[in-house]
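The complex appears here without one of its protein chains, the remainder shown in place.
Each chain gets a letter, A and B, in the order it is written, and its residues are counted from 1.
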Amino acid sequence: MASHRHSDPPSDPALRVKALESLLTEKKLLEPAALDALIELFETKIGPRNGAKVVARAWTDPTYKKRLLSDATAAIAELGYSGMQGEDMVVVENTPAVHNLLVCTLCSCYPWPVLGLPPVWYKAAPYRSRAVIEPRAVLKEFGLELPESIEIRIWDSTAELRYMVLPERPAGTEDLKEDALAKLVTRDAMIGTAKVAGPSR
Amino acid sequence: MPVLTKDMVASLVATGGSARVNEAVTPKFKKGDTVKTRNPNPTGHTRLPRYVRGKVGVIQSDHGVFVFPDASAHGKGPAPQHLYTVRFTAREVFGPEAGAKDAIFADLWDAYLDPA
Partner (left out) sequence: MNGIHDLGGMHGHGPINSEANEPIFHAPWERRVFGLLFTMFSGGYCNVDEFRHAIERMAPAEYLSTSYYEHWLHAMETLLIEKGVIQQRELASKWAALGKGQM
């Protein structure tokens, strides 16, 4: 079924969203302050720092890691992260033999509570088309070259499960505490397009 | 219908809305079963990507019962059924040029799968 449009929308999306917001507000279907609160939440509270704390906890607490890999939703909730676009979480573990990579080929599914909103490249056609068919070439563009001996596991989020990669703890971090470890963990390492680098010397 | 107010925001985001359905539905498959994806070409909504249609894979895990989007997108209710992660070898999906050890995992509902 095609969309039926009776008049072309203006080219300026700012004008279009303003029109929609104004129309819904006039109809008393929208409270603009609720939008402000929502946006603020995602701009200040929800982002990859949350996921990094989960990773650092898993690196330092083997029993937590076990819980994280068997029931990720509950283990992530232990640290206070839950909800929208992370209602049913799965965490997949990188090892010296296995590298995991996340993608959503159909849209832009992404684990909001732990990683925040996805970057533009994750939602765009090049990554979504290529990650499944040529993961090594994709990873190379991110500066990560993996030998053929490593098994790449690509997780296409086709349903409402949301994935996060548990990256490998880098060498040379044996003395670091959880907080310092969390600072090393990047968004891309939890998507699988990067590894976590050790502390800079 | 309730208008979203400022006070509702924090709990709405922290709770979300799981697509899981608390209903007993008999699964068609179990972990380790070999399955073949169907090759439907519906004009409506589906979450079975073209690149994994008609492919053989193995059930990696059964996640329980979830809303079925192919029905839900068209006002046909949740049509709850089991959702599985299915593992396909990269070569099954993309041929001999794909990495020998690589695998693709997709989350697929009962209605997309046949025994193989």
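We take it that contacts are C-beta pairs under 8 Å (C-beta built on N, C-alpha and C of every residue); 3 or more make two chains touch, one makes a residue touch a chain.
All figures in this text were calculated on a predicted structure; none of them were measured in a lab.
Engineer: For chain B, which residues touch the unseen chain?
Structural biologist: So the residues of chain B touching the unseen chain are 1-4, 8-9, 12, 17, 19, 41-46, 49-52, 67, 69, 72-74, 93-94.
Engineer: Mind listing the chain A residues that contact the chain we can't see here?
Structural biologist: Listed in rising order, the touching residues are 1-3, 5-7, 9-10, 13-24, 27, 29-30, 34-36, 38-39, 42-43, 47, 103, 105-108, 116-117, 119-121, 123-130, 132-133, 138, 141-142, 156, 160.
Operating definition for what follows: only the chains that are shown with their structure count from here on.
Engineer: Report the inter-centroid distance (CA atoms only) between chain A and chain B in whole Å.
Structural biologist: The mean C-alpha positions of chain A and chain B differ by 19 Å.
Engineer: Using the touch definition from the top, list the residues of chain A that touch chain B in their complex.
Structural biologist: Residue list for chain A touching chain B: 1, 28-31, 33-34, 36-38, 41, 46, 82-88, 90, 105-106, 132-133, 135-136, 148-161.
Engineer: Given the complex with chain A, which residues does chain B contribute to the contact?
Structural biologist: So the residues of chain B in touch with chain A come to 1, 3-6, 8-10, 12-20, 43-44, 47-49, 51-52, 63, 66-67, 69, 83, 85, 90, 93-94, 98-109.
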